[in-house]
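One protein chain is absent from this view; the other protein chains keep their places.
As written, the chains take the letters A, B and C, and residue 1 is the first residue of each chain.
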């Protein structure tokens, strides 16, 4: 037998999404700043607030979208489980580039930090696309009752992902801070409408 | 279709509440204090104990209250899911201002730390109120069997939240330590009776 | 209505137990030891291994026991939920005294560290006892089908807890290292037979 239910997939994924999102808070640190300068230090943390909000919203919306995709699947096979594992490995990695952006934005290292951050997002978009296309192509793992129109709607929502994050990656060469703000705007305005409900 | 079940909402929220509460323990640190002074150092950590208990009780009670509210909803729409995500983003942020209070109470930085802490609580109260009001207004997302009286009881329990945390924020200008103690008393005595069971 | 189902209790508790147990790994650190001395440093970490195993087994067994107790309850009321929250607050605190033992055993600070550790265990035993007795007294929250003999068996298993951890606390005054070893032996040999299955 080559396929199995999707329960294992969900159990595996839910925990990783929630923990990765919550570990993002470890990006915040004021080091050992003196008490008298704590107020200034908290304002200077704005790259950390920006990076945190961007990553939290992105992970949260991808999680809800992931739930929706899995709910359309009737079974999972070995390949899907393995690609899903690689997707989660990238999601769980997010707190690290997020911390890089928090620590290095507006310093000499901002370009390296933002390239690492948007590069991670781009790789994630590639793997996430592959994950969905593997399941959807020829309705390989799609449950029986699901109408074709719904599958096409999800696929359409996936289509711009790689391009969008590829653009944030390229923008980072010109202006790292613009790249992060663009990524935030995508998470706050574009992703919710595109991914939260994939309507036909 | 614009609405969906509340399962995704719950799965998303449970993990974040539990992890945020448990990460609060990272507020505790004795640094590299010499062994012979560890006993003194542990007593001097009292701001950390106070901040930990306050945040843990607050998150715990909000979590149980959140469960109760969701149990009254029959469906979730795009807006509710997004506001819920913002609420969780604030809850997951809590370990940072908690650590600030733990590290800076009774130092020069205590006012900045406690303003960050109570400011976070106030913003959370605003978002949490908006979340509930969006679902409850005109019974937008309320399940069919739920009596109006129960909705009104929950709304009444939400009413004082913003004012209460706004007061702790204002008190921090006069006395940061009084503000934290007040926040603790709210978590230990007021919240359980107001929020744990929202009786009609 | 004063009571509710036990689902909220379980959801709240499961996450905290699992995360607190897994965060114990943060007790391990070799600091910035030079590579050539890493092998020696890893052997000198034995207090950390001992503290980790003791805390992990203790939390794990208490978790399974907690599950068993909740399965005997038919409902939860406001008081039980609040006592449960305090119990979880203590469980989630465990990584800190565990790290103290890992860092300070066999140094000047070992007595303070082990008193903090066994003191936390003792307070947890008191709260855990109160939690169960509140539910069991007069079968206040016990489900209908559960035989009295099973309740008595659980109560019997709870009886020695406070005394046992009180003894480890007192032993720490004479010998901190003996106290930790005793706590480990309790977790490895006594707890599993006493608490894992509470037979009539």
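Please note the rule applied: contacts are C-beta pairs under 8 Å (C-beta built on N, C-alpha and C of every residue); 3 or more make two chains touch, one makes a residue touch a chain.
What you are looking at is a predicted structure, and each value in this text was computed from that prediction instead of being measured.
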- Note on the structure: Whole complex considered, the hidden chain contacts A, C
- Item | Contact with the hidden chain (one of C:18, C:126, C:146 or C:167) | C:18
- Of C:12, C:63, C:82 or C:158, which one is in contact with the hidden chain? C:63
- subunit C residues that touch the omitted chain in the full complex: 14-15, 17-19, 21-26, 28, 30, 33-39, 42, 52-53, 56-57, 60-61, 63-64, 67-68, 192-193, 196-197, 199
- Provide the residue numbers of subunit A that touch the chain removed from this figure. 1-2, 4, 8, 11-12, 14-16, 19-20, 23, 26, 78, 81-82, 85, 88-89, 92-96, 100, 104, 107-113, 116
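The criterion applied here is as follows: only the chains that are shown with their structure count from here on.
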- Message: How are the chains arranged in terms of who touches whom: line, ring, star, complete or other?
- Response: line
- Item | Degree value of the rotation bringing subunit B onto subunit C, based on Cα positions, nearest 5 | 90
- Message: Rounded to a whole Å, what is the gap between the Cα centroids of subunit A and subunit C?
- Response: 36
- Message: Distance between subunit A and subunit B based on Cα centroids, please, to the nearest Å.
- Response: 25
- Using the touch rule from the top of the page, what residues of subunit A touch 2 or more other chains? none
